[in-house]
Structures are given as C-alpha cells and as structure tokens.
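A protein chain is absent from this complex, but the other protein chains hold their places.
Right after this comes chain A.
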Amino acid sequence: VNKQYSFPTQGGETRPSRCPDNSAFKQQKLPAWKPQLTIATVLPSFFLTGAFCLAVGVCLILVSACLFLSQIDYSDKCSDCSKLRENSSNWNKECYCSVNFTLKEDILGDVFMYYGLQNFYQNHRRYVISRSDAQLLGRNVNRSYCAPFTTYRNGTPMAPCGAIANSMFNDTIDLFYNLNSSAIQVPVLKTGNSWWTDKNVKFRNPKSYNLSSAFAGTARPPYWHKPVYLLDEEDERNNGYVNEDLIIWMRVSAFATFRNLYRRVKRIRQFADGLPAGNYTFRISYNFPVTKFKGRKHVILSTVVWSGGSNPFLGIAYVVSGTAATLTGFVITAIHLKLRKKKTYFQK
C-alpha cells in the first residue's frame, strides 16, 4: 500500500533487477550485410552501367532513325483563314485551306496523324481545373467546378462545361492522295485513338433512349458550333461525351507546346502498307483561332515503334550518360592505380 504512496516513482528503496533481454535486435547485433562503396565494388558497376546505357542508346538511335516524321506548320500557310478567325464575329463563316506536300518514299507501317499546338497553355491552372469529371461520367451534377463556363445567364447548363471543353480543337483535317491528278481521300480511323479506359469508363453519356434527349436541358459551350450530341453523327458510339476528339482534348497537356493524336491511316486498298510515295494535300477546315495568343498550329504525320515516337532525346541521353559513366570509370581506375602505386611505394 505504501509503495504506491511515494510520490516520485523512481525513488523506491528496492527495485527489481531490470536485466535487459539478450536478443540480437535489442543488442543491435542483428545479422546484417555490410556493403562498402569502395572502388573495387563500384568500378564494375560504372563500366556495366556505361556499357548498358551505350547499348540501349545505340539501339534507340538506330530504331528512331528509320522512323518517319513530317511536321507542317499551317498557321501561316492559311493566313487568310487565320485573319478571318481573328475577328470573333466571323465565327460561323467557313474557311478552308489546303496544304500540299510530297512523300519521296513509301511510308510503311501504321501512320499516325497529329495536330500540334504551340503556345497554348493547356496547363494553366485556371484552365486545368475548369472541368467536371462527374459530368463527363454522365452523372447529373449540381456542384460544378467549371467556372467561368458553367451555365449561361439564363441558367441553362453547358454540356460539357468548363474552359477545356469550351476551347476544344475544332479544325477538320482531311488527307488527300493526289494520284494522276485525281485526289483520293486517304481513309482514316476516328476511333481507337484514346485510352481504352477513358473511352469505356471515364467518359459516359447520360443514360436516355437517345442521345439528343440525354442532353436535353443543356446547351453547347459558347465556342462550339454544334451541340455535343452532334460531334459525330455517323458513329453513335463516338458521339456525345465519348467522342474521341473530345476525350483526347480533355486530357490536358503538360506543356504549352503539345500534339494530340488526331487520326490513324486506315490500312486498306493502296494504303494497306502505309502511305505510298507521291503528292498529298491536307484539306483543312480552319476554325481554331491561334493568332490572338501568338500560337501556331501543325499537322504531323508520323510512324511509331515500341520505343515511342520519333523523339531523339532518349537515344542521345542514353548514349551521353553511357559515355560519361564509362569515362568516369576510366578516370577512377586511373586514380586508383596511381594511389595504389604510391601506397606500395611507401610501404617498400
């Protein structure tokens, strides 16, 4: 009874022996691997890393060398159209322009068509947050994060809402193959260009018996020419929110210069192996104004391999770091040998 009474608890006269455990953990004697970063252990790793990087780098360079890439800036070539678009009151006037180019060789394999934008700050924070994923999932949403493109003054909600959707790229680019003075339209695929999960899970149309009724009570975004349920009138499964042009646009780019996949060449008839050599024409319906923010527009044709598109960076980076690692390896060896000689000299 009295033991509990003493106020500072450690003041007792008798205390039980507190001999500690003898476990390896408590004695900090757990069996352990004790690596040391000595020259002997590190040298091989430098050479190995160097060799590996060089090998990969050379492979990458070789692979990307046989890739095809053609990038055409059409914002100047269509100067008439771009001037027209500078004035927003002309928004419903159609404007077409054509861009010619020549392929000297056949392009074999899958050919991808991209549109590219420059100086378009898709990654600006105000822009990035102005979207509603819930709406694009086909849900009915009350709360919205789409400012300043949420509703019209009269309260009609925009579908899809937000600055991203509102500014969707709306040029139409068709590719023609000029064979013997007759222009053959190159057949292209509109679908299968976006992530499978985006197309099938992340973007859903509201449920209704038909698409236009699903979007009843909503209005198109102010900069659009047509409502969302008319994005692709030919293909029901590529219409509304699940339209792949919209899906791809909605994936905001990381930088102000970016390209998005637009179409793939459908490999049928004379295009079964890719694009044959010859003269081609891009026929562009010019809708998207870029001059106001000093932007540029490109159209790009490219083939793709496993290591990505035709970006030389990876290959060069691998080669450079491989070379650096190998050189460093040699330098360290030299230092090591020099020091060892000195040491043995002293020992003698």
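Going forward, a residue touches a chain if its C-beta (ideal position, glycine included) is under 8 Å from a C-beta of that chain, and two chains touch if they have at least 3 such contacts; residues count from 1.
Heads up, the rule we're going with is that contacts and distances are computed from a predicted model.
Undergrad: Assuming one chain is omitted from the figure, identify its UniProt name from "Pleiotropic regulator 1", "hydroxymethylglutaryl-CoA lyase", "Proteasome subunit beta" or "Phospholipid-transporting ATPase".
TA: UniProt protein name of the non-displayed chain: "Phospholipid-transporting ATPase".
Undergrad: Hey, which of A:A147, A:L179, A:A216 or A:A277 is the one touching the hidden chain?
TA: Counting the whole complex, the residue in contact with the absent chain is A:A147.
Undergrad: For chain A, which positions touch the chain that isn't shown here?
TA: On the side of chain A, residues 1-2, 4-13, 15-22, 26-39, 42, 45-46, 49, 53, 56, 60, 88, 114, 116, 120-128, 130-134, 137, 143, 145, 147-149, 163, 166-167, 195, 197-198, 201-202, 223, 248, 251-261, 289, 292-294, 306-311, 313-314, 317-318, 321, 324-325, 328, 332, 335-336, 339 touch the unshown chain.
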